[in-house]
Structures are given as C-alpha cells and as structure tokens.
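My questions will all concern the structure given below.
In this view, the complex is presented without one of its protein chains, the others remaining in place.
Every chain is named by a letter (A, B, C, D and E) in the order it is written, and numbering of its residues begins at 1.
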Amino acid sequence: MALFDLPRAELERYLPDVAEPADLDAFWARTLQEARTHDLALRVEPVDTGLRLVEVFDVSFAGFGGQPIKAWLTVPAHRSGPLPAVVEYNGYGGGRGLPQGHLAFAAAGYASLFMDTRGQGSQWGDGGGTPDLAGSGPAHPGFLTRGLERPEDHYYRRVFTDAVRAVEAVRALDLVDPARVAVAGASQGGLIALAVAGLVPDLVGVMADVPFGCHFARAVEITDTTPYAEVTKYLAVHRDRAEQTFRTLSYVDGVNLGRRATAPLLSSVALMDTICPPSTVYAAFKHYGTRAGTTPDKTLEVYEFNNHEGGGGHQLARQLPWLHQNMAAAAPVAEAIR
Amino acid sequence: MALFDLPRAELERYLPDVAEPADLDAFWARTLQEARTHDLALRVEPVDTGLRLVEVFDVSFAGFGGQPIKAWLTVPAHRSGPLPAVVEYNGYGGGRGLPQGHLAFAAAGYASLFMDTRGQGSQWGDGGGTPDLAGSGPAHPGFLTRGLERPEDHYYRRVFTDAVRAVEAVRALDLVDPARVAVAGASQGGLIALAVAGLVPDLVGVMADVPFGCHFARAVEITDTTPYAEVTKYLAVHRDRAEQTFRTLSYVDGVNLGRRATAPLLSSVALMDTICPPSTVYAAFKHYGTRAGTTPDKTLEVYEFNNHEGGGGHQLARQLPWLHQNMAAAAPVAEAIR
Amino acid sequence: MALFDLPRAELERYLPDVAEPADLDAFWARTLQEARTHDLALRVEPVDTGLRLVEVFDVSFAGFGGQPIKAWLTVPAHRSGPLPAVVEYNGYGGGRGLPQGHLAFAAAGYASLFMDTRGQGSQWGDGGGTPDLAGSGPAHPGFLTRGLERPEDHYYRRVFTDAVRAVEAVRALDLVDPARVAVAGASQGGLIALAVAGLVPDLVGVMADVPFGCHFARAVEITDTTPYAEVTKYLAVHRDRAEQTFRTLSYVDGVNLGRRATAPLLSSVALMDTICPPSTVYAAFKHYGTRAGTTPDKTLEVYEFNNHEGGGGHQLARQLPWLHQNMAAAAPVAEAIR
Amino acid sequence: MALFDLPRAELERYLPDVAEPADLDAFWARTLQEARTHDLALRVEPVDTGLRLVEVFDVSFAGFGGQPIKAWLTVPAHRSGPLPAVVEYNGYGGGRGLPQGHLAFAAAGYASLFMDTRGQGSQWGDGGGTPDLAGSGPAHPGFLTRGLERPEDHYYRRVFTDAVRAVEAVRALDLVDPARVAVAGASQGGLIALAVAGLVPDLVGVMADVPFGCHFARAVEITDTTPYAEVTKYLAVHRDRAEQTFRTLSYVDGVNLGRRATAPLLSSVALMDTICPPSTVYAAFKHYGTRAGTTPDKTLEVYEFNNHEGGGGHQLARQLPWLHQNMAAAAPVAEAIR
Amino acid sequence: MALFDLPRAELERYLPDVAEPADLDAFWARTLQEARTHDLALRVEPVDTGLRLVEVFDVSFAGFGGQPIKAWLTVPAHRSGPLPAVVEYNGYGGGRGLPQGHLAFAAAGYASLFMDTRGQGSQWGDGGGTPDLAGSGPAHPGFLTRGLERPEDHYYRRVFTDAVRAVEAVRALDLVDPARVAVAGASQGGLIALAVAGLVPDLVGVMADVPFGCHFARAVEITDTTPYAEVTKYLAVHRDRAEQTFRTLSYVDGVNLGRRATAPLLSSVALMDTICPPSTVYAAFKHYGTRAGTTPDKTLEVYEFNNHEGGGGHQLARQLPWLHQNMAAAAPVAEAIR
Partner (left out) sequence: MALFDLPRAELERYLPDVAEPADLDAFWARTLQEARTHDLALRVEPVDTGLRLVEVFDVSFAGFGGQPIKAWLTVPAHRSGPLPAVVEYNGYGGGRGLPQGHLAFAAAGYASLFMDTRGQGSQWGDGGGTPDLAGSGPAHPGFLTRGLERPEDHYYRRVFTDAVRAVEAVRALDLVDPARVAVAGASQGGLIALAVAGLVPDLVGVMADVPFGCHFARAVEITDTTPYAEVTKYLAVHRDRAEQTFRTLSYVDGVNLGRRATAPLLSSVALMDTICPPSTVYAAFKHYGTRAGTTPDKTLEVYEFNNHEGGGGHQLARQLPWLHQNMAAAAPVAEAIR
C-alpha cells in the first residue's frame, strides 16, 4: 500500500478539532454507576490446556446490564505473591478464542486477562463465547452501526462498560495486585484500551496499537474499508442521519475518552494503514491525556511502511521492557498503598 | 457468470433428501401461538407521498414477541369494495424503504403491503425502520448466524413470525378481502414467502423468486457468496458446531416449510445464480406442497443466462396475469365464505 | 467509498472554465432542423400489462435521421383533460425495459414517457428495442467513443436529437398539455435531461440526478470507471487525438448545453460518486442557465455519503412535490396560452 | 489458472455435436457474391517507417458492402519474383496498429498482409483505422452481439467477408504469387482464419491459434470472460432470445466454417485458456475439414499450462518451418498452374 | 470458499498413484552425507526478550553446504533434567521472526526450536535472518521454481537438509533429551515436517498441518494460488519442461518422503483449502509410512469449512495432549536407551 493519508511531516503537525459532547463525563459516570448496581459475579474455573508453565482459568464477570462476560485468565504456574496484571482487548470480529493463543504477557510474568468481546467471535480466529443480549435498530452488518440512534443504545457503550468491569474483575482476584494493572489492545482492542484509560483511574500503563475508533468524521472521509466503512454505508442509506450518527459516535470516540486518561501510554501507528488511517491515530495520540491535570508520559512508535499489521511482534518486543519498567516503578507505590 | 451448478437436464431430475426435524410442526405451532398472545396492535396512518393514483399508509403491527413491525400499505385511490391483497417481503439487507418504490401491485389493482424486515434496512436502498430487539450469541456480521445455537433463538424464527402476522394484519383491514391474499418476494423475500406459504392456510397464491434459504447444506458447498457464506465463515470459526447449525437451520429451511404449503406457486430460478444456486431453488420447487394432501399447482420459470437478478421485470410481467387469474378464481369462493 | 474528489467546501466554490465551441448553437440548430425534416411518425399502440390504475402505450416516433425511436407512455386510467407530462431518459447501457418498471410519475398523476436509448438496452435491465443505425469509426466498447472523430458523427448528437423529438412527440399527444412538460433522468439520463433543457424552450422543469457527461476533461482525470474511462482508454490507443476528442465532446457536454437552459432545475450530487464525480456535477449545476437572460431557479440536493446511487428513492420523494408545485405554477400560464 | 475445462484425456476424445444451419453454404455464397459486386478498389501506397529490410504499404480494399478496409502490406526490400503471402487477422478489440509491430512473416520472406478489423482498434495496441459503417440493434458493449437478431445483420458476416476479400486483394498484387497464400491469426484472428479457410479454396495453409468463436453454446456455459460473456450478458437481458441468438451464431461459428476447409491446418490450444476454453478449440480442430472430400492434414499443438497467451513466440517458431514446407510443396503446383 | 476439490466421501477413498524416482533414497542419502561433512558448528547465545517464564537462545547451526542456519531455542526457565523437544518449521515466505511469537511448545514444557527458512522471511511477519547463498536458473518470483532444472539444484533439497540438521542440532544440546524429539509445522512447515519424518529415524511424533508440497501434478491442476501456481506460471513460460519439472519435484514431494516415515503422525486437512487442496493432503496422509515395515499410528483431523487457516488454535489444542502422550510413551524407551 502506498501512502494515502498525510505524509509524516504533516502528521506530526496534525492536531484536529474533534467534537466532544458536553455531557460526556456525565454519560459515562451514569453508565458505569448503573453497571455497578449489578454484582460483579466473578467466576474463575481452572481449565486443562496442556500448557505447563502457566495455569489457565475460564473467567466470567458481570458486564453491562449485568450480563456475563467471558475471559481467559492465564498466570504463571510458579508464582509468589500478588501479580501485576495486563487486561487485553481484542480486534474487530474476533473472540477470546483459545488460551493457547494469548501467552505473551503471562510468559512475561504477568497475570493476563483476555476479555471476550460481546457478540463478536464468529468472523475469524478460534471463536467467542459471549452473546450481546441487546437488540438494535436497523443496522449494517457488523457491530459499529448498532444503536447509532442514541448514545445510550450504542454497541460500544456496552463493550466499554464490559472492559471497565474486566479491570475491576482482575483487581478483585486474590492473585492479582490491584495497584499494578495495565491495559492493552490493537485496532478495536486499542480503542477499548484508550476508552478504559479514560474511564478507569490508577492504571499503570496503556498499550494501544493502531487503534480504531478515533476521529470518526475524518476516518470515513479517507478510508473505505471495514469497520469505518460501515458508518459510510449506513449513512448512504440513512441519508438524513449524519448529524445524529456522529453525535452518537462522539460518546465512544477514542480521542474523547483518551483525553481523560492519566496513565502512561505506549501507542503505535502505521503510515500505510488503510484500516485505521494514521491521521486518526495521530489525533488520538496528540489529544491523549490532555484533559488530565498533567499530561502523562506518552510514546508513539511509527511504522512507516506497514498497513494495519503495524509493528507486529516488534511492537510486543517494545512493550515488554516498557511494561516491566512501569510496573517496577509502580511497585513501591502499590506497596505503600496496600 | 458461467454455469457452476448442475446443468439444466440434471437440475430437472434433481430431488435431494433435505433433513427435516421431527418436531417442525410443533415448533412453529408453538411459535405462532405465542406470537398471537400479543394483541395485533394494528396501526394505519396515512402519509403524503405526492402520489395521486394510490393512497399510502404507514402501518405497524405486533410481530414476534409483540414487537412493532412496520410496513407500507399502498392501495388504489379509486376503489370499491374490499380489495384482494399482496403481502411482499424484501431481500437481504434492505428495508421497506419508501412507498414510491413499491408501486407495481397497487398499480395492478391490489392492496399492497410491503413489510419491513426487522433489524435490516441499513445496507442498501432507502432504509428500514424496524429494530430487532433480540440479542444473539457470537455471530458473523449479517443476520443469518444470529441464534444458530438453538432453533428458538434463530433470527428467522422471528422474521417468519412477523411475516405470518403481516398476513394477519392485512386480513384485518377493512379495505381488504381476507379471502384473497397472496404473498410474494424474491431472494430472502422468496424464502419468507415460502415459509409463510407453509405456515398460513388459505393463501390465494405464492410468488417466490430465486428464493434464498433452501437446502442450506448444499448451498454452502457450492457457493461462497453472502448470505450463504455467512454460515461457512461461522463454521470456519466454530469448527465443532456443524451439526447443531444445520439442525437449527432445518427449522427455517424454505424446503421444509414449503413442503407444507397448499397454495398455488409461481416461482423462478436463474441457472447462473451464484447467490441462490439453482439446485437449491429446484429443491424447494420440487418439494413444494408435497406434504399437503394434494400437491398444489406450481410453475417454475427458468432463466438460463441470469445470475441472481433472475427474471427481473419479466417475471413481474409474468406474475400479474397469473395473479389476476388466481384472484379471480378465488373470488367466488371468497364471496361464498364471506 | 471514501471521498476522492474535492471536499464539500471546495466543491461549493468550484467553478471551472469549461471549453465551449463557438459554433455550438449553430451546430445544434442545424442538427435539429435536419431532424425535423422527417415527419414525426408518431405511433401509439395500447399494450396489456396487467396494470389497472394506468394505461400503457407502446410509442414510436422519428428521432435523428428519421429513425424510429421507441418509448413507453404510461397514463392514469382515470383522467380528465390534458395531462401534464414527464419525459424520462435512461442510464447508460439500459433500455426502456418494461413499463411495469416506470410507474412513479404516472402514479403521481402525470403522463409519463420513458424513452429508449438507441443502441443501448442489452447490458442490464429488461431490454431495449431501438437500434442505432449509424456505424462508427474504430471505437472502444460502449457508446461514448463512437464518432469522436467529428461532432457530426458523435453518438450523443443522435441521442440528444432523439430526446428533443421525444418532447415534441409527447407534446403532440392529445392527452397531454403541451405547455406542461418536464424532463428527468439520472446519470446518462441526467445528461440527456440537461441537454434537452438547453435545446428545448418552455419546459416546466428539469430533474437531472448525478448527471454524466459534464466537464469531460476533468472527469477523465479523476475517475477510471466506465463510461468516462472509455474516453481514457480510447486516448490510450489513439495517442494523438486528445484535442479532437475533447473538441467533439464539447458539443455534447452537459455543462455547455445546460448553460443555455431556461427551465427550473432540481439536481442532485453524491459526494462519493466514483462514476460521475461530484466536481463535474457541481460544474454543470453552477453553469446551468447562466447563458439565459435570467438564471432560472435551481436547487442541488447533496448526498454526502453516497456513491452513484445518489439520493435513490429519497430524491424521487423530493421531486414529486417540486414537480407538483412547478406544474401548478405553470397551469395558469398554460391555460392562458392555450 | 488451474484446469477448469475437461482434462486432456477427455479433450482428446471430445467430439461434440455442433448445430449447423441447413442453408449455411447458401448464406455465405450469397454474401460473398454480393460483396464481389463491388469493385475491389485496391489501393497500395508506400509509407516510410524507418525500417530498411522491408518495404511497407498502406493498403485499402473493398470489403463487405464495398466499404474500404485498411491493411498493412510488408514485403522484403530485396525480392525477386512473386512472393508467397500470409494474410493475418487480429485479436478482439485491436486494430492493425503500426507496421513495425508485424514483422515476423515478412522477415521470414513472405509478403505479409495484416488486415484491420472493422470498428475495432480502440481498445488496446496502437489503433485501427477502419470504421464499421453498419449500425445495429441494441447490443452489449463490444462487437459480438451486434446483429444477433438476424444472421444477415451479424457483425462477423461483415468481418469474414472483409477477410475473404483480403485474400483476394493480396492475390491481386503483382508482387504476390496468388497460388501461394496462407492465412493466420490468434483468438479472434484464429476464428477469422478458420472462417476464411472454409470460404476460400486453394489456400496453402491455415494457422489458427487458440481460436475464438467455436461452439458458442458450450463456450458460454463454461467461461464468463469477454468476449464470450457478451453473449451471456446479452441473453441475461434478452431472456427470450437464446434460440435466435445461437441460430445466428451458428452461421459464423468457427466449427461450422472450418468443417468446409481443405487447406492444411496448424492450430494450437492452451489447456488453461479461460478466454477460449480448450474444449471449444478441440471441437473446432476435430471438425476441421471433415466436410471436405478428404480431411486435410491438421496438427494441434497443446500447451498444457498456458492461459490464452497459448504458445506465444514458441508457436511462431513452430509455424515458420511448417509454413516454409507447405509453401515449398505448393510451389511446383503454383508454377504448373501459372 | 465453497468446496472446489473432491467431496469428503470421495476424499476418503482417494489414493492416487504418485510418481516416485527410483533413486530417491540414494539421492537423499548422498545429500545428507554431504551435509554431514560439515561440522554442525552449533552456536547458542542467550537473548533478553523480556519473557520471564522461558529462556530464549539465538541458535545457529550448519545446514546444507555448511551454511549457517538460524533458529530460536525457547525453553522453560524452571527445568530439571533433559527436556523433550519440538522442532518447528515455518510457512512459505515467513522467517523465524521474534521468539515472543513462538511460545506454545515451550509453555507446554518442551524445548522448542523454531528454524528459520533460508532466503525466506521478507514477505510477512517479523523477518528472517538466514540467507540462501545458492543462486538459481531463471525462476519465477518465490522459491518453489528455483533449481527445477535438476533435483540437485532444487531449493527444497537445501531446506530439507537444513531441517534434518536442525533435529541433529537440537539433539546435540545438553538440555535436550535426544530420544524425545518431535517435529511440527503447517503449510510449507508441514511439508518440511513430512520430509524430515522420512529422512530422520526415531522421531517421537510428527505434526504436519495442511501440508504444502504434496502431489504436485494434481495440485497445479486444481489450484491457481501461490505457491503451487508458481509451478504453473513457470511452465506457462518454459513450455517444454513439464516432464523435467515434475521429475525434480518428485524428489521433494511430501508424499514420497512421508512414505518412508516411521513416527506417529497427527495431521490436519481443511476441505475448503484453496492453497493446499484437500486431495493433496489426503494423498500425503494415505501414503504416510506405507514404505515402513509397519505403518505408524496416524490421525487426520478434518476441518470441513475451513480454508488454509485449517484448525487454527483448535489444532494446537488437539496437539498438546497427543504430544504429551507420545512423549510420555517414549520416555521409558528413552531412559532405557540412554
């Protein structure tokens, strides 16, 4: 893929004005408060995977509307004391699959929780196990246009709530040190990580790679690939709903939620990314943490010749020392707090 | 498109064995009975469309679960006495759109009811207005894999119920002669028409063109286009669910429901149809009405060089005299009954 | 499809200089004068379509070179007095098809004439019935490059002449009020409508949606889709004919003919239209009627997220009241004149 | 491209029954007789090409309807006595281009005439210069569906007549030995060569590579590529014209005309040819010359792994010695006759 | 993807005759003997990956021609006594990438050696580090057609030799129990695993998923995807080399080498696999071990609705218990031998 978005020099100067609803904080405060009226209903059951260096548990907790959300918890078999933890979110269309496919953070010594994405998990990979019990108005195939009519009904309101609850679930585990939790994800997973970063205080780190869902209005202008194009196609049918659509999306835009984050960020962008165009990722990165009192530490790895695969394993190799360092820095604080 | 399915001579001899669940009748009897516990809640409101030869009404009635289902009712502006009626169902992904786009049956003198398909209507055309309030397990984008886990949860259980209720709604209208109602549709609409033909007695005619949803097990073997391929992709992820999947689909297979039909059928097939392969349409046609005491009159128009567009307007031109004739034959009976 | 042409703000300021031949008016005056040396040879034969609210007639009249051109005339079955009329032109490659497919304007109370496009009608839809008896020099498949060698030989010279004669044909019908005639079409049909608007005085309205054939030099620079790309491919072979080609096309450019129009215009543009790029449509709209003494009323509906389907049924819904209003305004004048 | 037609062993046994009209000979006799009522009007004008081993002439002669047909004549600059000649026909959509592109047969010592194909030459290559002055009924873009309504109107009736006249033209040249003329072509050119072989007696050889236009009914069943697919698409619109279409095509089918040939044939087939499927080429080869009293010598080169490029230059390398040998064998006869 | 190869019932009966050169054993004996004239030159250097449950080493050993071949060795950080080991081979075009991407077998308690494929590793993934120092005759882009002129020169002769040496390298490690070594790979990696199974005695298990490189003559007939299509395209140019090409390939065909295997096999096939068609995988499976005195245990997992992704993580989940069981069964033998 050739360059199709701004050249690098312009990207580095790019700081778009992304619309933000006045009641964004109230919306999410209300949403999370409602979710917390349901008991967390945490269930943790060991599963036999044939893996020997780690133990794996099938986890379930109450997400949005109290609905059970599945996850895999993978922890070192040999461990002592509460573990720092990483909560991971998945890309669009995939499910939590099988635990054998999510070994890196556990192999790096962390408690690793890999959350299923409600309703997804039948498009690629090894499957998902979490239904999305809410219906929706007329929607384009996919998940992005479900509930565009009202912010209250939008699909990502439910998913982000699940994701916040996933952090609460991992913090509720005996084997986890609740003061040392990071979140991670790529593409849709990167969006969710940014959203959680804006909704959950006291995270130790946020790893959001080639994130989706940032600055929708620009995204639909410059890319015609799924998932962003689901919005375009929806608006091609519902010709009078552009304003409402972008208003709803502003409540779940990674730019807007990321602005509220306080934890350190390690992000990445690919300059030939046709799925999540680099200007939208730069937008998210530039705005990240700017609503916090002090802008947190943030780093953006730039992959000049990659499409949406971004940094691939190289980004993981970059993340592990970054994570070790942030967790180590957090440890004394955690000790002190505990 | 070249031929990719059986040659015509073999199609004409083709009569596959399509699996049918033992409790099919009970399943649907129970389903419809439950739906009828909800009041029909028929609402009929005039709308101004700028059309002058017809009057148009925005209709709503209670479908599956009592949920309101929208439809357009279009009737001749000059009329006397109760009208014979045609209920139409739409193709996959489309909504009821605008009434200006569904004029043919009204211009032919009928009361025409065009039903919205729940949840659909954001993919092409002029839009839909009916949500699908049920959630689902992990599903492939689209509607076909929603609820494959259990026949009770499958998407088409809800849609077929809506479609049966649409016939009941049109029969409840003062300006309609309930004894003279036909159903029609192409592709997904053809599947729904076949299903309604198997679930509603006393229809005057069934027009099902290039129907989707017939003999799923064969369809997924020979075509890789949407919507059938949604099943393939779902099973490519959920590698252990083939048996359950085809079992669920057997409850909504147009072959199985069409077997129970008693009304005359005018169907059509396109021999280069890559969306709804001809062998699956022949299967539906051959089995149509064979569970009734007497096999009803049935005709299959064969379009040798067409893909899924089938007969296009030529099939409509074929339908109008067929419909006039069947309606005329039904009129005295209708008179006698009334 | 993402945006690929100018952003909306720039489109609204865009007013390109489109080359116009000095003898354009003389060319067309001579052309139409020649056509009128042939008797109109109007034939109107009733056909049985199974439709009951309208009567349909198979019409033929003498077009360019006196060659018979076919059309469908559809009129309300119940009518009193001469009717206002709409003449419709078709998109590229299609034929007049079947009358069941062109019901909207008749259902809205008008005499509706749907003209066949000579030589076309074997590519999609339900078929055409009008040959194009002229041969051509070496041409790319399609119609656009036939006769590029000389304006006198170009295909659209013949088609636009047919289209003007279609208006004359409808005005010659007893059941039509010749003072109340509008023209309409989308894509190629929109080009023809613009051309007729520039060649026929006293029209009541012009409806030209996502018109093709406007500002060819820009079009071939920014789109590589058929039909514009036929010119590109032709010039890729005939490497020395660019100047002559664009000179010939300037005689049939919708911008140049539309400049001469005097009737009110309701047009539409889709900002993601890869077939008829929005800048070429804006060019036509901006220049429309500017050569007339007073620029006529003109309105452009903008569909921001649509490709070439443009406004679809929504544009029709927009057209009917606009048409009713213009026809009503014209009625007294028509009365006075008659 | 994988194999998509019959495997080689089955191809070698394949001998389909290809329908032939009873009046085929009369049709062509009448057609050629009419053409010969026009003077041949041979014009031969030298052109400066910068080539030094050959002389090149711009040739024109009267084809079908007496219309001028262009060709390039290329002959060795150093020559003595009348030359044997090769008449070449071009592939679909191309024109005679430039003489620098047709050097092989002249470099091999022959007078080489490369005929322009009327109306074609604007799709690829270096251009054509011969119009097709006949119009046609509604046709699909391309040339194959022009005049399908009647054998008399079909495009290839005109082209084959041009091609026969091209042989007559070359035979009328002083510098050519009329007793030693061969014909050649690939794809559409192969069809024309086969047709000429059936219509012109006393040819010394026929070279028809991967010929198009053989056994149309099978071709449209197994390939969906242009040009055969133009028939499919035409019949997808004109749903009631299959019988008439194939009847018309039977008058120009390479199988039927080739049956009448008497000259030796060197042909080639590619087993992965998606444009001209191998079974249709085998059909032509098997039937070639079988209506003649004695079946002529014929050879089929089989390229197992090629698509429509067939043998490429390797087939030319195969042709030159074959041609030298046949021409040498014909020389004494030619001497005796002269 | 729909079914394009044989249906399952026919696949289960399918046992093709695959040509085998008479000197196959001599060829490989000579090849390996030559390779072993070079010192193994094993280098093992620890690398810091940020992983804590495993230790990772950058390994190099002498492959074909003594050329250094790279690999990653990953072993449990907590271990006691010599470990059983798994040697893994990669898919086409990929390199050994980064060790963080190959954690499963180490996490399951094994010493895991992931071998780089010479010359590959620049097409997808995280990169390779092993050159292929041999040149080749004219070749199609890719690796498969390098050295088709002679078995001695073929690319896979070098790769399979590297792969055998990889087993020898892992067996030479102190921390590995040489009596308990298995091999594994998917696609090209599956081919290499089958080849090693035929060339190395005393393996404890062979895991070959959706293997490439089996029964080339059939493969090129039914698929046109890379890498098999590289052979097709090569033969489309080198029209006279089919016999030599398939003769060369017979020396590296997974069917022929797998026939000689003696170790238990766990394989998998996907019935909609367009890259490695199921009939070629069945051919390999059916012939596996049939040249050994006693046919070894062998199991084929069938994934009915998958393309080349095959069983994905589900196959890994199937492999771990199978591997544990085979390794456990081998342990006493290993003890006894040692």
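Just so we're on the same page, a contact is a pair of C-beta atoms (placed from the backbone, for glycine too) under 8 Å apart; a residue touches a chain by one contact, two chains touch by 3 or more.
What you see is a predicted model, and the numbers here were worked out from it, not measured in a lab.
One chain is not depicted; across the entire complex it touches A, C, D, E. When the whole complex is considered, the residue among E:Pro7, E:Pro46, E:Pro138 or E:Pro201 that touches the unshown chain is E:Pro138. Contact with the chain not shown here comes from a single listed residue; of C:Leu6, C:Ala77, C:Ile222 or C:Ala292, that residue is C:Ile222. When the omitted chain is restored, the residue from D:Ala2, D:Ala19, D:Ala41 or D:Leu103 that touches it is D:Leu103.
Of the residues in subunit C, those that touch the hidden partner chain are 220-224, 232-233, 235-236, 239-240, 242. The missing chain lies against subunit D, touching residues 49-54, 76, 78, 97-98, 100-101, 103-104, 106-109, 125-126, 312-314, 316-317, 320-321, 323-324. Across the interface with the omitted chain, subunit E contributes residues 93, 95, 119-143, 145, 233-234, 237-239.
The rule we apply is simple: only the chains that are shown with their structure count from here on.
When the partners of subunit B are compared with those of subunit C, the chains appearing in both lists are A, D. Interface residue usage between subunit A and subunit B, two copies of one sequence, is largely shared: over half of the residue numbers at the contact are used by both copies.
Chain geometry summary: the mean Cα position of subunit C and that of subunit E are 64 Å apart. Rounded to a whole number, the gap between the C-alpha centres of subunit A and subunit C is 51 angstrom.
Taken residue by residue, subunit B touches two or more other chains at 125-126, 233, 239, 312, 314, whereas all remaining positions touch fewer. In terms of which chains touch, the assembly is arranged in some other way, matching none of the line, ring, star or all-to-all patterns.
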